[in-house]
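Here the structure comes first, spelled out in structure tokens, and everything after it is commentary.
Every protein chain except one is present and positioned as in the full complex.
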Amino acid sequence: MTKNAIILFSGDFDKSMAAMIIANGAAAMGNEVTIFFTFWGLNLLRKPEKVNVKKPFMEKMFGSMMPRGPGEAKLSKMTWATGMMKKTMKKKNVMELQALMEQARAMGVRFIACTMSMDVMGMRKEELIDGLDYAGVATYIGAADESTITLFI
Amino acid sequence: MTKNAIILFSGDFDKSMAAMIIANGAAAMGNEVTIFFTFWGLNLLRKPEKVNVKKPFMEKMFGSMMPRGPGEAKLSKMTWATGMMKKTMKKKNVMELQALMEQARAMGVRFIACTMSMDVMGMRKEELIDGLDYAGVATYIGAADESTITLFI
Partner (left out) sequence: MTKNAIILFSGDFDKSMAAMIIANGAAAMGNEVTIFFTFWGLNLLRKPEKVNVKKPFMEKMFGSMMPRGPGEAKLSKMTWATGMMKKTMKKKNVMELQALMEQARAMGVRFIACTMSMDVMGMRKEELIDGLDYAGVATYIGAADESTITLFI
């Protein structure tokens, strides 16, 4: 089976849209797609509500300044135009980022949260959405070595 | 034939230079190279002059704030140094971005404008340079699945 491996490092709205559109397109063509969420990409996996977990002050502060879930993601450029872009997308009937993520998972795209990044970003499993896999770099290399498409987004 | 598939998501001057240098290098070695221009990457394909097309106010405004063609592209970092960098490149006899794009096409590199991105960015075919292919994500997946090199730039 044709495999594809995407690293989603950036949690930016536009780059995450691109990643999901590629993943869903590949899954629709029958490919086995894995997305590895690392660093800022983990923000896409956060639950939209604040989750009470015990953590050091620095990690708490850091977490409070990063977007919680796809709804809070911003454009990588012209950040101020994020709302405008989202409105345009709605008018053009482009699926929302959150819906694209749900579609991806419904189509069998595997979401892996990078455990090392979680540690460094101070994120706990309770703060992320359900149904994720958790793994490290070895899992990524294993999957990517067998993949036709490997992207760092 | 060895194939390479590049997604040019960023329209930044430095990243676009890198994409074109890779594409031209690969084409010179006999590879079949395809570049998919998505999101900000589409700005590279815009004609330098303003084209009169009817579109909603928001799309017009958005379009007016983005660079028209390679001549207006800026560095991804230290934006203010773009002119300085271009001067240095000229002195070192590095081909200009515009010339690299022309060379790429002369060498058979296929330029594909992502139609979904065009829709979202409010860009019409009349505003883009001639001789492009237009396609969506399925075309990209098809090409990339057969490619040795797949990059997201």
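Chains: A and B, in written order; residue numbering restarts at 1 for each.
Just so we're on the same page, contacts are C-beta pairs under 8 Å (C-beta built on N, C-alpha and C of every residue); 3 or more make two chains touch, one makes a residue touch a chain.
Since the model is a prediction, treat every value here as computed from it, not as a measurement.
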Legend entry - Interface with the undisplayed chain - residues on chain A: 5, 7, 9, 38-40, 58-59, 62, 65-66, 116, 119-120, 122, 136-138, 140-142, 144-147, 150-152
Inset, instruction - Spell out, residue by residue, where the missing chain touches chain B. - result: 2, 4, 14-15, 18, 21-22, 24-26, 28-29, 31, 77-78, 81, 84-85, 87-89, 92, 94, 148-153
